[in-house]
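Apart from one protein chain that is not included, each protein chain of the complex appears where it belongs.
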Amino acid sequence: MAIVMARGLRKSFRVADKQPGLAGTMRHVLRRRWINLEAVRDVSFQIEAGEVVGFLGGNGAGKTTTLKLLSGLIHPSGGELAVAGHRPFRRQRAFLEAITLVMGQKQQLIWDLPPLDSLRVNAAVYGIDDLEARRRIGELAEMLELGEELTRPVRKLSLGQRMKAELLAALLHRPRVLFLDEPTLGLDVNAQARVRQFLADYNRRTGATVLLTSHYMADITALCPRVLLIHQGRLFYDGSLAELSERLAPWREVRLDLDRPVAADTLQRYGEIEQLDGAAVRLLIGREQLTTTLNQILSELPVLDLEVRDPPIEELIGRLFQQGTLDPLP
Amino acid sequence: MGRYLLSLRRFWGTSLASQLEYQLNALIELVAMGANLGGSLLVLWLFYRQGVALGGWSWNAALVVLGAYTCLNGFTSTVLQPNLSRIVTHVQEGTLDFVLLKPIDSQFWLSLRSFSPAGLPEVLLGLGLMGWAARADQGGLQPQQLLATAVVMLAAAATLYSLWFVIATTAIWFVKTWNATEVLRAALSAGRYPVSAFPATLRLLFTLALPVAFLTTVPAETLLGRGSASWILASLAVASAALVISRAFWRLALRYYTSASS
Partner (left out) sequence: MSWRSASTWLRRHSVLWSVQFAYMAEYRAEILLWALSGVLPFIMLAVWSAADGPGLGLGPSALGRYFLSAFVVRQFTVVWVVWQFEEDAIQGRLSPYLLQPLHPLWRYVAAHQAEQATRLPFVLLIVSGFFLLQPASFAWPGLGRLLLGILAVGLAFALNFLLQSLIACLCFWSERATALERLLMIPYLFFSGLVAPLQAFPPGLRQLALHTPFPYLIAFPAELLAGESVAAAGPFSTVNGFLSLLIWLAVLFPLLLLLWRAGVRRYGAMGA
């Protein structure tokens, strides 16, 4: 039985519409206009226990709204939803003890006190006895590489340390489903890498299901074998990340450093020009023609250096939406 | 149940520790409390030195009312103010979501999470003033009066809590509601004086619409031996109704929050 089951999920909001300027202000005070915003439209998917799934999409696409629907913070306007055998928005105790929510840049730890004090509060709230709590804290602290940070006031910790402490607090009660909303937001590169490593380890060790939203591609590529692509509230893709980039964008990016600048029309014979900066060129070449085209380039152009790699996924996705080559899933 | 009691102990332990990080604050609160009481006494005295008996109450009897007001003001500073102003912050910063996902009742969490011991001296001072002034007026205090007053004061605290909680809850719609708590404070400051000091229409307002009478005048009358069983029962009825309304309103607010926030 899938641990997360969504069918025809819908959510729409009424938002006030205000025009700029003094005239707009006066109208807004006297008679407001309301628009109906559809944040999530007819989204369906299933997730099995132990999976790590990423929700991908631009800002305002509906990822956070979907996550909040799944965690029970918003109730849906339509459709069916079940998480860990419960209807999330009823927020029953058994459900709440089985899940956890972590939001980037928002914290639940007490600001003026060391994380240990917040952990003791959580232990009491979740009904974990002291001995067991201490054991779990020890385990998680080791995995997160937290030591004396636990006894320093939260306001004195760096952003990265604070995020790790937040994760510890969120996982104390051994939830079966983790909801993570932009967990690496604002963290430096090292801290981001460590958080990702921890989440992968945690999933491996405990078999917990992890649902993650992020607009950092690095999070998704490092952690999520499966992605759900959401755009304007609709689900456009549900499957593996590798397949997404393979199937839907059969190009590879070739970076050339030339001996001297070459005219654009000459270069266009080999592939689509992404960027031309004097003697540095970036071309997109179809996978099938890759080897032949590379041979041609090497023999016909004055190449100093050459690099072949997959185009950045953000660009692919941006391109997909622009070209409209992706249709919403039924 | 044990979970709730243990959580409460942990809530208040951590809250106390948080506040001891700011000792200067506690000192300022103490001075402010003293000055406030001094000012209230001054205003009362301005009436009585001219021979005006407010609402027909003697000086000592009026002090009992002021004592009840001071006690409830201390209760507000200790429990109501630190917790319920936090609700507004939670809504603004989006951290209310964390509270809603804890397996413990959200009204319990939001109402009792914090505890500011800086308000306790005011509670004790208020109770002390009530007892001292009542003894000065009556010549002695009887145990059944004390017991009845304790019951009525608890009912008053419950009513006051419900009023504050309902107002703080409106933050979910209006967000900037510290103004509303100011309206409540301003209106409740009428509780410094016995309700009979006001003209008839206001007396009605303060008994039926905004239960100021039940907060300070009724406990004072009970302690002065002037209370009747019907007023005590009315007090309890008002408190129960207020608590029920605060609960129902909270659930309404949550239904709105979980449907409208993105």
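In this document, chain identifiers A and B correspond to the written order of the chains, with residue numbering beginning at 1 in each.
Simple rule for what comes next: a residue touches a chain if its C-beta (ideal position, glycine included) is under 8 Å from a C-beta of that chain, and two chains touch if they have at least 3 such contacts.
All values reported here derive from a predicted model rather than from experimental measurement.
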| item | value |
| --- | --- |
| Touching the absent chain when the full complex is considered, from B:Phe11, B:Phe198 or B:Phe214 | B:Phe198 |
| Residues in subunit B touching the chain absent from view | 22, 24-25, 28-29, 31-32, 35-36, 39, 42-43, 46-47, 49-52, 54-55, 174-177, 179-180, 182-183, 185-187, 189-190, 193, 197-199, 202 |
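The rule is short, and it goes like this: only the chains that are shown with their structure count from here on.
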| item | value |
| --- | --- |
| Centre distance in Å when subunit A and subunit B are each reduced to the mean of their C-alpha atoms | 46 |
| Subunit B contact footprint on subunit A (complex, rising order) | 13-14, 39, 64-65, 68, 71-75, 89, 91, 93, 96-97, 99-101, 103, 106-108, 110-113, 117-118, 120-121, 124-127, 153 |
| Subunit B - residues contacting subunit A, complex | 3, 6-7, 9-11, 13-14, 17-18, 21, 93-95, 97-98, 100-104, 258-262 |
